[in-house]
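Shown here: the complex without one of its protein chains, the others still in place.
Labels for the chains are A, B and C, by order of writing; each one numbers its residues from 1.
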């Protein structure tokens, strides 16, 4: 029974993935908190702060199935956080003497923040894996449809010819930047948090820094120069990264929905029995994957101000702002993962109808190439005269709905300079693609790096 | 295992309520969809469109425990919606002949939208109940602390005296408007949806309108003039209402957090063993309820653009926009309910330290009443002269940190016109409260209506 | 030189209107503040609080051209608000004795909030005028194109036939609700503000309420029960109203952009020489008005959380939240006005190509009416058998791309029961429009009320 559809057993497959749910679920957070408590105990034992036997007992007990779940939930409701009740339950499980050394020197937010960072590390790994799969799929499509000419559109009006491979390269390009961003982001966010109530770690006396360094090392994290309980730029930046990824996915999905329109029919989402079908309207194949990518991306983007506004945390530990982060970041990971999970098979299996692309390109019967005709004519009679002649012919063709070639041939001044072959060449979209192929080459070369 | 904290068994008690979760959970949605299917079958039988026996069988089978949950989840993943698989499963449960008449004439969104409206009706009822309880609690506090003078603050600087009762009345007043808004909102949103694939209900031939009217009546809803599959103003307005309620709650909570600061200590959240406590810092009592109210309100507000932007739905049924609504509205209900559930006991049980209020008011040793002194003196020597004398004295007192009364008495021109009694009266905050009591009276009178 | 495009002399005509800029400009705010100061002086004179001659001098001087603009700007920079410097400058203009009585008893926010309410009143009047014009234009289009059949689309896939008149009615319907909302909103927001530093109006002694009531009356506003310096629900609700209006406009604009696609060509924005044209691509006519409606609506929606989150104002006067409202509300009015100004002529002058609508409807060569054929056949051979036969034929037609009618005629079981006339009737979209006409009638009837 869940309210949030991305969490739901019924809708969850549309908005998220089981895998990312496994990383960011409440139970996963508790386990990560236990992992941090265990690591803390181990390093404190190593540094002679708590007994080694206590640390062993704590580490051994730090498993979710040892924890009194109901007590933790009740504790969370009472104190506002599960950490204290979790530590108590862990202590009980560790038993006797060890119980005294659980959570030694730490504050709630130390444990929760470090646990969150471990979740983020796992979450980013899943995102990266899917980003790479998407890059591979789009690269393959770009190469495969390198020469499939189609209408390029601005304002959803046919403008000039492009190729479908070029479109794929334009889709792909930002994902290469996202991989760069991910590389730069990681060292900024993957940092342990340990500071005690106000960040000074006074309860650990002289050994505070040593414990922090050892804890970070134990968990494979970096050590921050200063505590970041109330410096949340890393969290906000992580959310922003997810927003960038889902924004690029939404661009792709928007195009697919538009290209799959009945009247265009240039692409279709991968066929799967029953997928996107309608029993009473057999002519339909709904672009379901793209639809949910668009929805998920909007869901991610809406949560950005929540994370960024939460940076205005009061004093040494916040009253409200920190607590609102939880409403945003895990959900943003889940929705981004959901969008990627829809996008990878979509990109890999997209059905492309090159004939329909060509047919749509020909809808305006050559008008889309008036710029090309003008350029050809300009070489003979100069740009001004050419512009005048061609624009007039184009207007006539548009008005009369006669083929542009026919209208052009009827203009003596054009006929004189462009014979059938020259005209055919100018009206052939394959000759007016400019940088399209080169763009594909450059993007694919970068993708291979 | 849930990612969204408001859905979680561990954190859910902080951000939401079990009750509202019961209204908006995925399973509740499915049951509401079954309710709509049952009602549809009943009215179609009554209008002679499907056999009465089929309708009976369908109505009887329309219970969640009769449904093949896994099949519905799989169907949702495949087609993008659970509705078709749910109808199929319902048909199976209804058996034989009846199966053919399930979902007759309807489209997925008819069922989901009408089910959503039923959830909204229940959700708004819970909100209204809690709003009324909050109004009652704040009214009681306003009356009880009618004369508890305290410092009014602007920019968090002490400005002029108010009373705590007045503050409660200012908190209360917008909630009375919210009850008005709720009354106006209901007829706009509580409408059945029935239109088939594109809203025209052609599949029901001549009987379309009659079925819609009967269905609405059967469910206790209004009948819309036009289908609203792609006219989502009612949905967005509902979200806006929740945003207004949670905004007013956040105002109250912000004040409580500020008044509860160690250095102010004017109020404390209701005492409950362990509530908001810290084992290592016994001097602390954290304003936990207020903290989560602030967080929940931000969560609600962040989702507003998601709902409003989703109004730009394409053509007769949307590809992305409709699907993003689900990410917002249920969560907004849940968080608003959570904030209200924290706020009602908070308002009812708030611990008020009138002595501390008075002590804080006296911190500036009378300076806060310089305006009052000036007014008293103005009656004797005119406003200009009075302003000059008092401002000078105030500056001197502020600089020297001597009591204002003492400084004032040392000014011959003031001394001459204001004797001890007159000065004491001017420096008594209880005599400089203006409309405070009248505001309480007016707001309480309205609350009683 | 402006940064915000809606304010710009270059871009301003695309995103806003000169008229609404006139209402919400900074200079207009100053004039409105002067109006409030003048009204305050007048009513205080009437109530015997300040001399009548002073009030007259103040009222006479309360014109922007009497004000030392530079001093006000400098004052704003220094104190954070223009109000004090404005009052001082007003006093100077009023001269001598009168100067002492400017701003008597009021606080900065009293003047600014009341001035804002006067701006809102004017702004809402402009919005209402344009809403009514839009309703009239859409009503006319709905009536005119009552019978223009076209494809209804879901997920941007052709689904079932509708009429363009029906689509206009669906666009129109929410605007009628917006007019209701406006009627309900006005009494909640059009209220004077007068409370002094902390809302108690102590500086006016016994006469506080009388002044408030008189001031409100003088300005044609309502009198609030309690000051609303920190109760901003009315402000947020006003923003929400603008969001609802612009959301409905964005729905209309989204459809126009989609219907105007080269491949659909069903509508075009009103022709105007050079409007939306491209000199080098004569085949294009860009849907400029719709594009800017979509952009403006997004701009309005983004600002909603700013207004709603600003409801969490601290204590008696806020430090940050109030100051952020100014970044939202005026801009929201301007963008909504801009969207309406684009939408009214768009709706009135939309070019509709009924023949192209019909041609697009026929693109699937009858498949879009498979549901209608099934219904006709079901009357003869029962629903199950009919469903089986028709679905099979539809699949065959879709696969072979042969006309549906042809395929249907080749099925003996269908041929036997449906002769040419019966089949033609079933395949005539005009006979499968269900409630389309009735929806138009109901919506137009309501629009006329």
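Basically, contacts are C-beta pairs under 8 Å (C-beta built on N, C-alpha and C of every residue); 3 or more make two chains touch, one makes a residue touch a chain.
Here the structure is a predicted model, which means the values were calculated and not measured.
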Q: Looking beyond the chains shown, say which of B:29, B:260 or B:329 touches the absent one.
A: B:260
Q | Options C:125, C:271 or C:327, residue touching the unrepresented chain | A | C:327
Q: Looking beyond the chains shown, say which of A:38, A:148 or A:162 touches the absent one.
A: A:162
(Q) I need the residue numbers on chain B that touch the omitted chain, in ascending order. (A) 151, 153-160, 257-258, 260-264, 276, 278-288, 291, 305, 309, 360, 363-364, 367-368, 370-371, 374, 391, 394-395, 398
Q: Would you write out the residues of chain A that touch the absent chain, in ascending order?
A: 100, 152-156, 159-162, 166-167, 169-170, 173-174, 177-178, 180-181, 184, 188, 195-205, 208-209, 225-228, 230-234, 236-237, 240, 243-244, 247-248, 250-251, 253-255, 258, 294, 297-298, 300-302, 304-305, 308-309, 311-319, 371-372, 375, 383-384, 432-436, 438-439, 442-443, 446
Q.
Under the stated touch rule, tell me which residues of chain C contact the chain that is not displayed.
A. 1-11, 13-16, 20-22, 24-28, 30, 69, 72-73, 76-80, 82, 84, 197, 203, 253-254, 257, 272, 274-281, 286-288, 290-296, 298-299, 302-303, 305-306, 309-310, 319-321, 323-324, 326-328, 330-331, 333-335
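Throughout what follows, only the chains that are shown with their structure count from here on.
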Q | Classification of the chain A:chain B interface as same or different, half of numbers criterion | A | same
Q | Where chain C touches two or more other chains, by residue | A | 153-156, 159-160, 258, 305, 309, 371
